[in-house]
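And now, chain A:
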Amino acid sequence: MSMRVGLFIPCYVDQVYPDVGMATVEVLEQQGLEVDFPSAQTCCGQPMANTGCNDDAKPLAVKFMEVFKDYEYVVAPSGSCVAMVRHHYEEFLGGVPGFEELKSKTFELCEFLTDVLKIESLDLSFPHKVGLHQSCHGLRELRMGSASELMSETVNKPKQLLEMVSDLELVDLSRPDECCGFGGTFAVSEEAVSCMMGDDRIADHEESGTSVMTAADMSCLMHLQGLIDRQKKPIHVMHIAQILAGREVTK
Partner candidate 1 sequence: MTHKSEILKALRKNLLPEPALPSLDQEWIVYEDINAQFEQSVAAVGGQCHFVDNISDVQTRLGEIEPYRDGKKICSLVNGVEGNVDLDQIDDPHELEDVDFAVARGHFGVAENGAIWVTDEHVKHRVVLFLSQHISLIIPKSELVNNMHEGYARVKHVGGVFGVFISGPSKTADIEQSLVIGAHGARSMNVFVVENV
Partner candidate 2 sequence: MSSTSKKYHPQEAAEFVADNERAHWHDKALWFVRSKRDKAAAAVPEWEALRETASQIKAHMVAKHADFLEQFEEQATKLGAVVHWAKNPEEHNRIVLELLQKHEVKRIVKSKSMLTEECHLNPFLEKNGIEVVDTDLGERIVQLRNEPPSHIVLPAIHIKKGEVGELFHEYLGTEKGADDPDYLTEAARHHLREKFLAADAGITGVNFAIAETGGIVVCTNEGNADLGTSLAKLHIACMGIEKLIPRAQDLSVFTRLLARSATGQPITTYTSHFHGPREGGELHIIMLDNGRSVLRQSDDFRRSLSCIRCGACMNTCPVYRRSGGHSYNNTVPGPIGSILGPAMDAEKHSSLPFACSLCGSCSDVCPVKIDLHHQLLKWRGKIAERKLLPWTKRMSMKMASIVLRNTWLFTLMGGIARKVMPLMPRFLVYNRFNDWGKQRDLPAMPKQSFRQQLKKRNDSQKRDS
């Protein structure tokens, strides 16, 4: 009997980046899982919570727990949404029965593959120079890798997965974990700094030889891709799920 997981797809991925969702489904199914997408879901509430509008975020937290309460695992291709559930739902759902369980069973895609499924190999080839952008929530909230300012070693989960892909060359960045500048509503309310941060990330990737930029969070990539497209730069942008699902280089 194959394991059944509940799939959570971030709101904007659902509506604007459907292939990231499809790729996530395929990656999990390739590992022999049964993937269920409860269609009542919409959003984890992070945009509201990050703006301080906790009253507006709470109903979404309640809805999330309701939608996923019966699953053994909840998997999402988004470090920031999972960080929201595990670290920031406390103020909305603290003490509510089932909340502790929800926290312990909700996983980001990469950490689910490495820590729960414990996969050790992938039958894939991706002959490109890949620049891994380490999204902040995944890195510093979920500790999916070693933050360069922390003096402790942590296994880097997205990197570990990419290293299982044949012919894939990971580039070395000058600032391996500097923030891209998306930051949610920050991208709009502090537009000037946000874009300068994004431009600086892109320049780092360009100088390091990145052909395909990837990350575990589509929000970072949406912001970086927006800059790349406007400036007509030749860097391709793909979510890590798309690489792991065996997609060819997309636009």
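Convention: a contact is a pair of C-beta atoms (placed from the backbone, for glycine too) under 8 Å apart; a residue touches a chain by one contact, two chains touch by 3 or more; residues count from 1.
On how the list was made: all candidates are chains of the complex that A comes from, given by their letters.
In this text the structure is predicted, and so the values were computed from the model without any measurement.
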Within this complex, chain A touches, out of 1 or 2, candidate 2
Where on chain A does candidate 2 make contact in their complex? 9, 11, 13-22, 25, 37, 39-43, 45, 47-54, 56-57, 59-60, 63, 88, 136-137, 139-141, 147-152, 175, 177-179, 181-198, 200, 222-223, 225-227, 229-230
